[in-house]
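Let me give you the structure first, and then I'll get to my questions.
With one protein chain held back, the other chains of the complex are shown just where they sit.
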Amino acid sequence: MNQKSWPKSNSDHCIRCATCMSICPVSRVTPLFPGPKQAGPGAERFRKAGDSSENEWIDLCMGCHLCDLVCPSNVPISELTLLAKVTYFHKKGRSLRDWLLSHPSQFGWLGSSFPSITNSLLNHPLVKCMLDLLFKIDRGRPFPKYQSPTFRQWFKTHSSRGEKKVAYFYGCYTNTNEVEVGRATVKVLEANGFEVILPPQNCCGLPMLGTNDLKGARKMALKNIPSLLQTIRSGVDIIFSSTSCGHMIKHEYSHPLNILGAEEIANHTFDLFEFLRNLKESGNLNIQFKKLKIKAAYFAPCHLRSLGIGFPALEILRLIPGLRIDNIEADCCGLGGTFGFKKEKYAISQEIGKDLKEAIDRLNPEMVLTDCEGCRMQIRHLTGLKVLHPVQVLGDALL
Amino acid sequence: MKLKTEVLIVGGGATGVGIARDLSLRGIPCILIEKGDLASGASGRNHGLLHSGARYAVTDPQGAIECISENRILRRIAPHCIEETGGLFVSLPEDDLCFRDQFLQSCEAVGIPTRLLSRDQALSIEPELNPELLSAIEVPDGAVHSFKLVMENAMDAEKMGANLLLHTELTSLLLNKNKVNGAKAKNLISGEEYLIEPSFLVNATGAWANQFLRLAGLKIEMALSKGSLLITNQRLNQRVINRCRPPSDGDIIVPNETVSILGTTSVRSDEAENFETTPQEVSLLINETSRLIPSVQEVRLIRAYAGIRPLLQSAGVNGDRAISRGFTLIDHEARDGVKNLISITGGKLITYRLMAEKTSDLICEKMGVRIPCSTHLTPLSGATQASDVKTQLKKLNPTLSKEKKEILCDCELVERGEVERILIDCKLKEPLDILRRTRLAKGTCQGGFCLYRLLGVLHERGMVQKDSSNLLKGFLEERWKGIRPILWGDALKEEELIEGIYKGIFNLTPTHPSPLEEGQGGGARH
Partner (left out) sequence: MHYDLIVIGMGLSGLMAAKTATEAGRKVLIIGKGIGGLALFSNSIDVLGIPSLAGPETKSLKDDLSQWILDHPNHPYGKIGAEKIEEALSSFNALFPPPYTFQAKNGSNSLLPTGAGTFRPTYLIPSTMMKGTTIKNKKILLIGFKGYKDFYAQQLADSFLCRAVTLSLSGMSQAEINSTTLARWMEQPTFREWIGTEIKKQILNEELVGFPAVLGLKDPMGVRKDLEKRIGLPVFEIPALPPSIPGMRIFRRFKERLIQRGVTFLLGHSVSKAYVNRERCERIEVLNPPLLTSYTADCYILASGRFMGGGLKADREKISESIFNLPLSQYEVREKWFGDSFFDDHPVHGVGISTDSTFHPIDESGRPILENVWVAGTILAHHHFIQEKSREGIEIATGYWAAKQGIDSL
């Protein structure tokens, strides 16, 4: 499949139906964003696709892809918006703040080396105030805690065994901030007969996209491609537990980054639960579960919806006896990765999250499960509830 | 109402308003009557091309000289009605390069500046061009906003004392021996009747010349020629793109704000009204112009329209293209013995000023006065520089100021404020006229959403006070004429949406249940 199938002239295909406007979480809560209809195909009649936006409002697009999903005409709305954004910031220049937010792996290393100092500093009111004033990182946004040892460090001390091999792309956040997710993933895969290997990997590059650094995102992608290619060419599939990293690799590496080899990798890279669902299809899934008496609610992250695989985590979790799991009816958590950290966007982020909070309150669960670390951060912040990755519950359920 | 004046001009196209302005600048009182809106004829239905004249250099050098001269004048006096796009004459493999050489020589001979570009040079400035092209010649073509040009002339004329009566139809002429003594006219909206007593009468009715002259018992041989044009959803070219070959159909693509206009055809017509673009013309235009810009084959079209060229039949010439587009000034005294009647016909949009000048000169001569023309020297008021398309996007910029900006037409970014200003300033009595004065409904969905919104605004301003569904239906029928010839692909999808809205959600049918049956409604309005 080549790029020819991407519509050449998007404003031609747009029939101005405004369905995208009905789903956009940002234009729903702030008048400062004219909405996907204008930001994408509408603007394309006034400027060429890829030309710079006229104004910074374009940066209010969170990149949630929900507009793409509901467009009946196949207009790649969020991509058009992204290109206009990226060009705008390329001209204007990006701030130090954006550099800071887009290099989590650098800070991850630092943070995990000195976790207690880092964690107390980052969440100290004075430091938060300073970060707010100096770098416009909103003081209302809690920083995730760093952990030691990192997932990678832990894995070095772990010997993985299994009949078949599977490669795990764990992502920055799992490595330094939610090691337990990584460990649960390994546990579940091993319980299904897989030896887990960790291919050499770097940040997937998504935070760079989120701060409009297309070049930076490409750089990260190019760093990752060789080892990922080698992995799949040696007959080993890759799985990811973060739907954001996964979406980046499976889709954004091809579009808009146009990296050679991306398509090949995409065909052998799977969401963890998609992988498990495939096992279930072929009768090879380990379903030896103990009863878990938990009332949980599941939230499908935006990137998961865009992956087009349905909600496999929900399907697998429903196999666990005793587990009551409801799907949360809401569109977007509002964090948008780096979006919700930015001072000028924090209020918007929280307003979007309000709808999600209300939906969760209505279900009144003990815990919330979701595959994306950004959503987990946001839901914790919004509700104070226990928020886990579905794999952690699955790991607990295994006999 | 009885009105006396020096000159009665019949016809509100470019020529008519040009004469009104010219006469007004010379201090000569005049009245202009037009049975429709300004530019209802060819002046509002043309390609919008500010000719450099290059197209006529080989076949009609005199016409070419007129063009380049007027081109330069219009750039001076009406820069805000013109986009200085420049133009290219493109030679394709099937085009005769001898003609190209002739073309270059002829342009030089009449003083039209040209520059020959190589294939690569041409493609670098116009990437959508056919990569098979051999060469391209730069010429000073431009794009003109014809309605705006007409309107600006009309406004100027009014400011200087001319009396312009739109939607006023000439019903009869009162002739006495060899003179026209009076003209009766009726306002089609208010019903008001006029008796006008002019010293001179000018027929500037374009293609309607014989409908007019019939009232005086006269006739001229017209060779009406229909030209159809197609509008693309996107602007494909920055410059005017012409085919470097002897003038033929489908030779020109003119950019205009957010779109490109593909043209044109030449089909003999008997009618000044009731014509439409045929499927054959649509195919011809797409096939021919796609030789210049291949993506024309796939691009979405949003509208088709046609205009009637008011050409005068010349004896012994075959094929309308050969009829000179040069204009003809007819003094009916010499020709038919009617002392104070003049007809001006033929010509092109961009020679309107010259046509008006010659007509006004003749009138002055007959009046025995010597006041020179100054329309080539005096800029149209409001003559500021035109802005480029990209800056329109600024209308989307969020503003927290008290100055509320609401966008009515999402496709063309037309603000409510602009529409309301025009409704007030132009004192429009016929709501449909608003559509010619803004870009509302000129975009991708051709008014799908904004026609409804326009109606809402009219109600809020009290300009429409009862059930306006007939008005809305009128808008939709008008729109339909332009849409019907291009309904396939994305345009057909769009139409499903629009029908779903107007016939579905709003249930507008020719016989929809009317709310205004006896005993209906309820409660007085305050």
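Residue numbering begins at 1 within each chain, and the chains themselves are lettered A and B in the order written.
The working rule: a residue touches a chain if its C-beta (ideal position, glycine included) is under 8 Å from a C-beta of that chain, and two chains touch if they have at least 3 such contacts.
Bear in mind that the values here come from a model prediction, so they are computed numbers and not experimental data.
S.K.: The chain left out touches which of the shown chains?
M.R.: A, B
S.K.: Just name the one of A:R305, A:K357, A:R376 or A:H389 that touches the chain not displayed here.
M.R.: Of these options, the touching residue for the absent chain is A:R305.
S.K.: Out of A:A43, A:I58 or A:C71, which is the one that touches the chain we can't see?
M.R.: Checking the options A:A43, A:I58 or A:C71, the one contacting the hidden chain is A:C71.
S.K.: Consider the whole complex, including the chain that is not shown, and state which of B:C373, B:V389 or B:L455 touches that chain.
M.R.: Per the contact definition at the top, the residue touching the missing chain is B:L455.
S.K.: If you put the missing chain back, which residues of chain A would it touch?
M.R.: 1, 5-6, 15, 17-19, 21-24, 27-29, 31-32, 35, 65, 68-74, 250-251, 254-255, 262-263, 266-267, 277-278, 281, 305-311, 314-315, 318, 326-327, 329, 355
S.K.: Residues of chain B in contact with the chain that isn't shown?
M.R.: Missing-chain contacts on chain B: residues 279, 283, 286, 398-400, 404-408, 416, 449, 452-453, 455-457, 459-460, 464-469, 472-473, 476-477, 479-480, 484, 487-489, 492-493, 496-497, 499-516, 519-526.
Basically, only the chains that are shown with their structure count from here on.
S.K.: What whole-Å value do you get for the distance between chain A and chain B if each is reduced to the mean of its CA atoms?
M.R.: Averaging C-alpha atoms per chain gives centres 54 Å apart.
S.K.: Would you tell me which residues of chain A are touching chain B in their complex?
M.R.: 8-9, 11-18, 31-34, 37-38, 42-47, 51, 53-55, 57, 73
S.K.: Residue numbers of chain B touching chain A in their complex, please.
M.R.: Checking each residue of chain B against chain A gives 233-235, 258, 295, 298-300, 389-394, 396-398, 410-411, 413, 443-445, 448-449, 490, 493-494, 497.
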